[in-house]
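Next up is a structure, given as structure tokens.
Complex shown without one protein chain; remaining protein chains in place.
Going by the order they are written in, the chains are A and B; count residues from 1 in each one.
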Amino acid sequence: MAGMIESKLTELGLTLPALAAPIANYVGFVRTSDLLFVSGQLCLGADGKLVAKGKLGAEVSIEDGQKAARACAVNLLAQIKAAVGDLDRVVRVVRLGGFISSAPSFLDGPKVMNGASDLMVTVFGDKGRHARTTIGVAVLPLDAAVEVEGLFEVA
Amino acid sequence: MAGMIESKLTELGLTLPALAAPIANYVGFVRTSDLLFVSGQLCLGADGKLVAKGKLGAEVSIEDGQKAARACAVNLLAQIKAAVGDLDRVVRVVRLGGFISSAPSFLDGPKVMNGASDLMVTVFGDKGRHARTTIGVAVLPLDAAVEVEGLFEVA
Partner (left out) sequence: MAGMIESKLTELGLTLPALAAPIANYVGFVRTSDLLFVSGQLCLGADGKLVAKGKLGAEVSIEDGQKAARACAVNLLAQIKAAVGDLDRVVRVVRLGGFISSAPSFLDGPKVMNGASDLMVTVFGDKGRHARTTIGVAVLPLDAAVEVEGLFEVA
């Protein structure tokens, strides 16, 4: 039986992607006590391809960047499910770190990052409201437009 | 009655700024157990304007960057006060993350970040000595010269 949060995902038409096998000596998440640290997630879609590739302020539009940030957030959800089995066990989204691949003149990182933040609040309600840091970085792995890491309190 | 730390701020001639209303689906801080995660704070002054705008190694001097980092630290203090009501409840400044908007040739990020670190030690004494990571980033929101996030142990 699906939990409440996963029913919400179904309502939203969201399917959690299969997790990619780890490609190096690190893992998707580590839990210590009630804190779940999730590795930086690239903006890979359900088809395993980048939702947006390149830099904001250059070949990627704000709208596409927002879709990319949302895809990162979906991948965070998939990691949480793998870690604790049921998204209803999320007590609080504590912190998101947003990394926006940016041309040096691109100032709208926060707008892009809202694609991830908005999804968290849509899915978890007030428990989804989080601390956040957004920065514009020189480049991301695979030329991804956005990467997001997360910290969650879980029961 | 003001606490000891706030009396110290008064001695230093520092006034905590009013908190800006959240402009997106995130919040200024999240507390989980005794850990307080504070969102990345831009170098906004008491007047709501950026203390320094642009990049270190280009249009922003080290001195102005230090003032900017100090402003970020003041904004962290304001978030702590909003979170726990009294700065005396800070048990330890655990970690600061410093993001310096940098031309690719600018190597003095740590000097700039000292503007934030020094304020923490001035205000909190030994409890203010923290772990720190400083990096030079491509660009920051609003073209801010400096952004600082913080983690605090609170009682």
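Definition applied: contacts are C-beta pairs under 8 Å (C-beta built on N, C-alpha and C of every residue); 3 or more make two chains touch, one makes a residue touch a chain.
Source: prediction; values computed, not measured.
Q: Going by the touch rule given at the top, which residues of chain A touch the chain that is not shown?
A: The list for chain A reads 23-30, 32-33, 37-40, 55, 97, 99, 104, 137-143, 147, 149.
Q: On chain B, where is the contact patch with the chain that was removed from view?
A: Residues of chain B in touch with the missing chain: 34-35, 57, 92-96, 102-110, 113-114, 117-118, 120-121, 128-138, 151, 153.
Just so we're on the same page, only the chains that are shown with their structure count from here on.
Q: Averaged over CA atoms, how far is the centre of chain A from the centre of chain B? Could you give it in whole Å?
A: 25
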